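With one protein chain removed, the remaining protein chains of the complex are shown where they sit.
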């Protein structure tokens, strides 16, 4: 039983579990209207509303299929089959490219409400493809994959999808209970799909991020749609010392494009560092090159009166899209965003969490230069 | 086992159940083309096609998540988490505002194929927000909530959502097996969201209802989109006397708007009264301020030869959107609709029902004045 029942056949050949999650969010944001022209936000949303299944089919075949219906739209999330009968695992389907610690982690387990800004800015996301991974050693993992670049949603004609290559290597020289040192590096190279047949969709890449790391904020740093290919490098590091943890990542993405759109190839970058502390003694659990579900020592319930787990955290998060902005046509929004975040998380039990974030961004460069975007976010999260 | 299996963990901390329903409908409707210009309808649809889950997470946390896919569109229905470890329950997510007996009830349990016309006309529906409720006394319930007014579907920019406040109080001075007296009152106050950023969506409220209380009919009474805020009051009453039941509601909604669109604030109202009788001896079960699943005494099946439950019912249903119609710009469709309904329901077992409705509406006022909309509806319903 893992939130929802995990069913197994008598002979152990098969397993099956229904899975899903709900995130109920409120965002209140001052978007600095005098500079940006965008009014304030006070809005609720179901940030995630997911339903899916996972299972094991005849010993060695693992599958996972999860859908997000937030906003009354359908979006396929993890949807893959994986053969685990060899020393390395072989996977095919729709899953995340192998880049960035925080991008790899389930949003159920991240410390703040939204992942670091560079993950959105550099579009580190799921694609359809195949991968090979090794994660059976406690001290390192290695993964690589090849994907079609084109997202599936809204496509009506299919020509050359483009190709995305991705690989990630992690090491955990120290990996004990409540003591972890994690290091990692990843790379991604991708080509944009060929022009869509009727010209209605521009397949080139763009780069952008939401203000104050809040999902209902507008985007105040953004590039035009101009990238024909790009190459991303990312470095990761994290340390767990009992209830205390620090984590940081750095990523840079070099964009290649045709001369007509840009007379120089920009290199964008982003990085963050965060620190978090459990007041109630829990520690961040680590497995297979990422952090996983927190085990709450004294869950809240009417009968026993536990207090759950309380965690406080801070992050400094930068994404810089200002490089070569004068050399790129239409680069009016190409600026840098620096964001401070403070977060408090209340884990009521292993599957239920309330989150509270206070965030502030400063925009440097571009048409929103000097804007300060400040806001709060609240979330009720439950997964099964 | 409740239609589908309800699974519990050995220690009783967790429960989980998959849920859903299918409604297969036929509508045949004479839309009085000489007056309305709308041709007749003869059409089938999946009125509801739902899949979801519900469960208990670690004793006190209840969650429910259900999706409707009718018409190949995705619509989130109930999607909430609720803490039940206190004397009052705390809820967050997407759920119904606390108004109207029939609006609160699951469509699985209502007597006619469609709910009363004022529920659609006054948009008593689910919103995203938070609520507090008390339902542990057999003789009364109390509920109140605060919601963002904006529906989630199709939104692309988020500014001020508007606010909806809602509360409901019910009393059951008599609440015994086969003998129920139910009384209730509710209120709702809501502000429209601020103008959407690109002006493409008009966030103001409109009021309208489908002809003959049939889902595939067109709407012959309707207002323009003009409400900036409105205040709704509703009263409920119901009596169960063995196999016989009567039920009625009255609601009025006062609309406030800017002078440019309307020189007076209209007050719309709607009401219905229905009576139903089980030929086969069943009674309408009541719990927590609403009617719930009918228990069929002799379910149909090939082996035992029971006849299931048979219910006959009649309703008179009025919605009046004619108030101040001359003072509101564009109020060409502002009229009143009076509808007679006769229904026969065959409950084959607790989870399967065939419904047959014969309905007739008369339109008074507006461009469809004098139209008579008559039709039949048939439904095969199964839920799990």
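Order of writing sets the labels: A and B. Residues in every chain begin at 1.
We take it that a contact is a pair of C-beta atoms (placed from the backbone, for glycine too) under 8 Å apart; a residue touches a chain by one contact, two chains touch by 3 or more.
Keep in mind the model is a prediction, meaning the values are calculated, not measured.
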Query - Among A:67, A:121 or A:382, the residue in touch with the chain that has been omitted - result: A:67
Query raised in the report: Of A:38, A:114, A:161 or A:253, which sits in contact with the chain we cannot see?
Result: A:161
Query - Where the missing chain touches subunit B, by residue - result: 1, 3-5, 18, 20, 22, 24, 27, 38-46, 49, 51, 69-74, 216, 218, 299-303, 348-352, 380, 382, 384
Query raised in the report: Of the residues in subunit A, which ones touch the absent chain?
Result: 7, 9-10, 14, 16, 18, 51-53, 55, 57-61, 63, 65, 67, 73-76, 79-81, 83, 85-86, 92-94, 128-129, 147-148, 150, 152-155, 157-161, 194, 197
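Everything below uses one rule, namely that only the chains that are shown with their structure count from here on.
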**Report entry** Copies subunit A and subunit B - rotation angle from C-alpha fit, nearest 5 degrees
**Finding:** 120
